[in-house]
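Here the complex is missing one protein chain, while the rest keep their positions.
Order of writing sets the labels: A and B. Residues in every chain begin at 1.
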Amino acid sequence: MNHHDVADLLAELRRTAPLVQCITNSVVTGFTANTLLALGAAPAMVDNLEEATVFAGVADALLINVGTISPAAAETMVATAQAAGQAGTPWVLDPVAVGGLPLRDRVAAELVPLRPCVVRGNASEVMSLAGADGGGRGVDSTAGTDAALESAHALRSRTGGAVAVSGPVDHIVGDTVRTVSNGTPMMTKVTGVGCALGAITAAFAACAPPADAAFAATAVWTIAAELAVERSSGPGSFAVELLDALHGIGPDQLARLRS
Amino acid sequence: MNHHDVADLLAELRRTAPLVQCITNSVVTGFTANTLLALGAAPAMVDNLEEATVFAGVADALLINVGTISPAAAETMVATAQAAGQAGTPWVLDPVAVGGLPLRDRVAAELVPLRPCVVRGNASEVMSLAGADGGGRGVDSTAGTDAALESAHALRSRTGGAVAVSGPVDHIVGDTVRTVSNGTPMMTKVTGVGCALGAITAAFAACAPPADAAFAATAVWTIAAELAVERSSGPGSFAVELLDALHGIGPDQLARLRS
Partner (left out) sequence: MNHHDVADLLAELRRTAPLVQCITNSVVTGFTANTLLALGAAPAMVDNLEEATVFAGVADALLINVGTISPAAAETMVATAQAAGQAGTPWVLDPVAVGGLPLRDRVAAELVPLRPCVVRGNASEVMSLAGADGGGRGVDSTAGTDAALESAHALRSRTGGAVAVSGPVDHIVGDTVRTVSNGTPMMTKVTGVGCALGAITAAFAACAPPADAAFAATAVWTIAAELAVERSSGPGSFAVELLDALHGIGPDQLARLRS
């Protein structure tokens, strides 16, 4: 998959404006919705049990992010993932901070067998989810990306989809392992940048097979970040420029892809 | 009501700095509070059952927005609307995504008889709330604004207040139907722009009769949006410029009103 393929998928996404249901954490709801809008998708943050299970049959894709979980949210996540599975709606799992926090660890373990089409996390989250010891410290990853590839393969054998390991170099593990080397360290200085990538991945999953969706999402988002950091003077302006860059990105910018 | 009247009402709002209680959705709480502050009002996001019902007697106006409802939030919304009614506190209902999502549909149906002074929504939301089939798709409206006017009149006959139908042209249905033609499509590319209009409407409702409040709020917000889009280069910077423009708006800018 090269930058022309990514541009074609992005054009298809914008043409169809997929409706992306998000059950995500309370820190990033606004930024996630704005990211999906800037991308060209239609966000719907429907996250109560009764409506979420109905909506999973209407949405074109679903994101489940366990960042600020509660017992009620956990029940909704599992039921909605089941509803998505029954409806054939592709869904993405973002196992934020899994690894040593009991509630999210249990819920994530319940969600994996429900077969998310993509799991997107940092190295320690992917390792923890796969049962290895990732040594997570909040939402920052302390394990090297490469060390997580074995865990990603193990996880993928259980979901049948793709696993995207975010880091300085992103690895997308599908039938093959693809890498994306774009991005900027500033992405770690704004909350929700990783969570937003999960949402972008879900939007692409409405238009493409799992590994292609994860690759295109990672390419688009990390290239937008490179463009944004060139125009910003700190994390505040970076977050603003990131949305502008995502909104304006097209084939010319995507030629920056380093895979 | 012309642009001089709007400017007078805005001056009155800023002089009195109404305390606006918001029970709104989790995606837009921050942006809504920042909008009210930029306008010159005082936001108070008091939304637990025990405190919200007390606070409805202290606040100058109340917003209820069902965007991310839960069973507990639903109970709070109904009880707080009742408390506002008993205290004579004007309140605004924003029926986000009503039409096909069971929990919010039931709650919105309970809220209408409690007589919100203004209902503000897009065409499909207003049609669904009035019992017509609006064909909602998430928070985007798929029905034309004009087609919703009949529903707005029907709804108004039940609330005794005004109904504001947002769209490319906004219609405010009171004793007469007024229109506002300002705005920019970029308003649909930032989450919470419609929700913030609900909050602005509540702030004006503390200072003016329902239809005047809805008209002034729509004028101020859509003109601020026109000013903002001229200074922005995408949805990220638009959201920032929108708050700056709202904060700085005055009689000169309001002369852009196209009604």
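Basically, contacts are C-beta pairs under 8 Å (C-beta built on N, C-alpha and C of every residue); 3 or more make two chains touch, one makes a residue touch a chain.
Everything numeric in this text was worked out from a predicted model, so none of it was measured.
Chemist: Based on the whole complex, identify which of A:A11, A:V27 or A:A79 touches the chain you can't see.
Modeler: A:V27
Chemist: Pick out which of B:A7, B:A44 or B:A83 touches the chain that's been left out of the picture.
Modeler: Of the candidates B:A7, B:A44 or B:A83, B:A44 is in touch with the missing chain.
Chemist: Determine and list the subunit B residues touching the chain excluded from the picture.
Modeler: Considering the whole complex, subunit B reaches the absent chain at 19, 26, 29-30, 33-34, 37-38, 42-48, 50-51, 54-55, 58, 72, 239-248.
Chemist: Mind pulling the subunit A residues that touch the left-out chain?
Modeler: 25-28, 30-31, 67-71, 97, 100-104, 137-140, 188-192, 232-237, 239-240
Assume only the chains that are shown with their structure count from here on.
Chemist: If you average the CA atoms of subunit A and of subunit B, how far apart do the two points sit, in angstrom?
Modeler: Result: the chain centres lie 32 Å from each other.
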